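Of the protein chains in this complex, one is absent; all others appear in place.
The chains carry the letters A, B and C, assigned in the order they are written, with residues numbered from 1 in each.
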Amino acid sequence: MIKEFVTLSEERKVTLTCYLEETKGEFGAVDQRPAVLILPGGGYHFCSDREADPVAFPYLRAGYHAFILRYSLNDQAVWPRPLEDYEEAMSLIRANADIWHVVPDRIAVIGFSAGGHLAACAATMSRNRPNAAILGYAVIDGPCAKDYLASAPDVPSRVDGDTCPCFVFATRTDNLVPVENSVHLIDALCRNDIAFESHIYSNGGHGLTTGEEGLNYGAFSGRYPKWVEDSISWLGDMLGGVSPSAGLTPPRFGPKVNGDRDDTLGFECTFKHLAAFPEAMEAIHELLPGIEDSVPSAAVHVIRLCDRLWDYKGDPEKLKELEEKLRSIPNRL
Amino acid sequence: MIKEFVTLSEERKVTLTCYLEETKGEFGAVDQRPAVLILPGGGYHFCSDREADPVAFPYLRAGYHAFILRYSLNDQAVWPRPLEDYEEAMSLIRANADIWHVVPDRIAVIGFSAGGHLAACAATMSRNRPNAAILGYAVIDGPCAKDYLASAPDVPSRVDGDTCPCFVFATRTDNLVPVENSVHLIDALCRNDIAFESHIYSNGGHGLTTGEEGLNYGAFSGRYPKWVEDSISWLGDMLGGVSPSAGLTPPRFGPKVNGDRDDTLGFECTFKHLAAFPEAMEAIHELLPGIEDSVPSAAVHVIRLCDRLWDYKGDPEKLKELEEKLRSIPNRL
Amino acid sequence: MIKEFVTLSEERKVTLTCYLEETKGEFGAVDQRPAVLILPGGGYHFCSDREADPVAFPYLRAGYHAFILRYSLNDQAVWPRPLEDYEEAMSLIRANADIWHVVPDRIAVIGFSAGGHLAACAATMSRNRPNAAILGYAVIDGPCAKDYLASAPDVPSRVDGDTCPCFVFATRTDNLVPVENSVHLIDALCRNDIAFESHIYSNGGHGLTTGEEGLNYGAFSGRYPKWVEDSISWLGDMLGGVSPSAGLTPPRFGPKVNGDRDDTLGFECTFKHLAAFPEAMEAIHELLPGIEDSVPSAAVHVIRLCDRLWDYKGDPEKLKELEEKLRSIPNRL
Partner (left out) sequence: MIKEFVTLSEERKVTLTCYLEETKGEFGAVDQRPAVLILPGGGYHFCSDREADPVAFPYLRAGYHAFILRYSLNDQAVWPRPLEDYEEAMSLIRANADIWHVVPDRIAVIGFSAGGHLAACAATMSRNRPNAAILGYAVIDGPCAKDYLASAPDVPSRVDGDTCPCFVFATRTDNLVPVENSVHLIDALCRNDIAFESHIYSNGGHGLTTGEEGLNYGAFSGRYPKWVEDSISWLGDMLGGVSPSAGLTPPRFGPKVNGDRDDTLGFECTFKHLAAFPEAMEAIHELLPGIEDSVPSAAVHVIRLCDRLWDYKGDPEKLKELEEKLRSIPNRL
């Protein structure tokens, strides 16, 4: 492994620590790797060492390059300064993708507490979007953020259809950043059709980092440390992995939750979405009269046409024709 | 293991299947066991076998007695009929606690989908409250519930300080019961200071039950089946366990998230709560002048006095006196 | 789940408890299930309840039917009486495969301590062989067995090529049955080319059963309880599983460790085995001159021809011809 250390701003002490794993040779077709960019917490007053290297190690183990950004703090953190530090770091990583052997579109940001606020801002407001965000006991709500940095923005109101998929975890008894922060974020992700996974563990104080023995004082629920391996498994669902025979492997699921944002209509569109396209509904009804009658009204925004095709007993060719017809209708009103 | 089968209503086909484990003898001081009462799902139209026995097994393994309630369905399920079935079952289990060797105050209800709606109603509206509730891809919101049973009530609006601790899990891409149901529930639990744990897995359709191979058709995130063991570990946090030397063992944490509902004030009260008691604040300020200045304003409802005592360097006796003083103040305004 | 209770011998109190899971219906193509036959321990003096039901539950959870045999004890256990009890039980289960919905060639025996001795005898000496054996802190060696039942046979000397695959676990500090028993068994399995998996955990006394809280007094290594889920995963490797769409699914690996016992020669035969067939070696050398020169001499009995074909750069057709040639040679000298 190569360790590099890049100073992004001498004056504001903004630095990027790079842990770069080997590629090729004995690693076969693995000639580039996905990466994580870690944003430690510390209330925008410091960058915690407990949320830096100890977080990098498990992702390194899983085959990710790991970067740690120490961003602007205190007086020098007037917004959007920390976000600009992030932009610079992400932009540098992608610019160096070739020489650092990074897959430029498989880079996840990981942030904790105030660093989780910064990571969530990266996920929702940045120019250089991460491809996924892992947010640990993050500061999310505007009022809470302002307790630490007066100029810090609210996150939930900025979630939109371009937000990257998020992995959100916290402890319910967090005694510093109220768990509502995480709850409000996943609520916003729901409302905007963004892919996410969320784990709220019942007991434990603030700042438990990876939950490894040797990092923490107080007691916490035994499930807590599982967020680490679960987040790695989730990255595989969203972004894919690597293998020495195939190089990059595809994501198991990818971040799409339905087809409502595809270029054209299709079987993965929800009933709610299709309902706005009379031409589509006409074609659907011709083959599947009254199909939406079986769709509960409170679920029209999650049930996709394909979810109701499992008991179709008719001519498979007709079904293919319907799919082609839908694919021919541009997805705009 | 003894299997008993109790018919609660011949007419409405309401039945209670009882799987009762052995006690004493080779099990030493384990002369009674905690229990789970399982409410299978099925849209109030049927009770799914996939969410009955297969759910009982892991809790049996962990040393719980398991009961499965098949409740009123379809035309016979006009509310509150299913909840009355639950009341009858829970009341029977507690009445039989001695002969069935059940710990009467360590009984968790487990419900899935529509059964999750019923379990959530048990947690919030019943006379015979469960001691914990495990809610899988549950129908929670009124409008969603009404899609399945016109008379079914909304849950979040009924959450209050007497709601039992809840373990809430779902898949984000549930293609029948929108994940918002679970999100709205945990939001309500937050607002009411109720203990909970929550796991929302990124990918998977509706009705995955325990996630065991052999039960499911479609693909889902590899983390999904962990809810089972996690819920058992969580029950240990909330209710305690058993050991052959000690019999019942205490909960690792218990359901209390702070001291704001105790009979008297104390160190576990939040700053927000204490602020309403001038006599308390005066005593606190005498020993700890300005202590609340370091409490972020958005977190006054989660930070407890004890969370800020770690850097107290004064006379420990004084601290004890303060605690006694607070304990002498009745917790009512 | 149906519970049945069969008395095999009133006089000797030999009984078979049957826990039979549901099939078909909501379980789709799962119209039969694999099964486990549990043989509790107790030094041939009693059948431990701690190694009966608590062992059945996790396999039930994984979709197996579970049978518990309480076999002849004490004066009535003169060998081969207990083994005859096993024969009767296994033979009954297979005879009832249709009505109990059991897959007759996917039945594993699970035994503990003295029950592990009985299970190991079933694996090596019975007429009605199990398809796999799971052996927990088992009595294996003749002298050790005789401490509990004077007429009991030694196991390692009876291992041969017809022994079923074994999953062997124990604790290194077993304070009753020396861990050598398990070590001698896996040594014998090695020497006879039998598939096995083995886990010896560093710390823990005798008789820890599933390692569940509630079953044990003393302290033991935290890894110990993993044998349960690991044994289930191993059964999937050896025997396969079930799925509601496909019914029975194939084993991930199967019990064959090489092709030396197949009807004909083939690529999966070891170099040691092939060396005894001049006709085979001639054909091999024609295409792959000197291929065995790269095979370490201490490993000729584990390296198969196929293990050395990965750098073959010649005509793939020729390789196919070689395979056919080998397949045409009967595997007997």
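Here is the rule we go by: a contact is a pair of C-beta atoms (placed from the backbone, for glycine too) under 8 Å apart; a residue touches a chain by one contact, two chains touch by 3 or more.
These numbers come from a predicted model, not from an experiment.
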item	value
Chains in view that touch the one left out, judged over the entire complex	A, C
Of C:I68, C:M238 or C:L322, the one touching the omitted chain in the full complex	C:M238
Residue of A:N131, A:T173, A:T210 or A:T270 in touch with the missing chain, whole complex considered	A:T210
Residue touching the undisplayed chain, where the options are C:D31, C:E84, C:E213 or C:D230	C:D230
Residue in contact with the excluded chain [from C:M1, C:V30, C:A195 or C:L265]	C:A195
Residue in contact with the excluded chain [from C:K24, C:H45, C:R127 or C:R252]	C:R252
Interface residues of chain C (partner: the chain not displayed)	141, 143-144, 146-148, 165, 167, 172-180, 183, 186-187, 190, 195-203, 205, 219, 221-223, 226, 230, 233-234, 237-238, 252-253, 257, 296-299, 301-304, 307
Touching residues on chain A - with respect to the absent chain	1, 3, 19, 21-22, 25-28, 30, 48-50, 53-54, 56-58, 60-63, 210, 212-217, 236, 241-245
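Quick note on the criterion: only the chains that are shown with their structure count from here on.
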item	value
Chain separated most widely from chain B, comparing mean CA positions	C
Inter-chain centre distance, chain A versus chain B - centres from mean C-alpha coordinates, in Å	29
Approximate Å spacing (C-alpha centroids) for the pair chain B, chain C	41
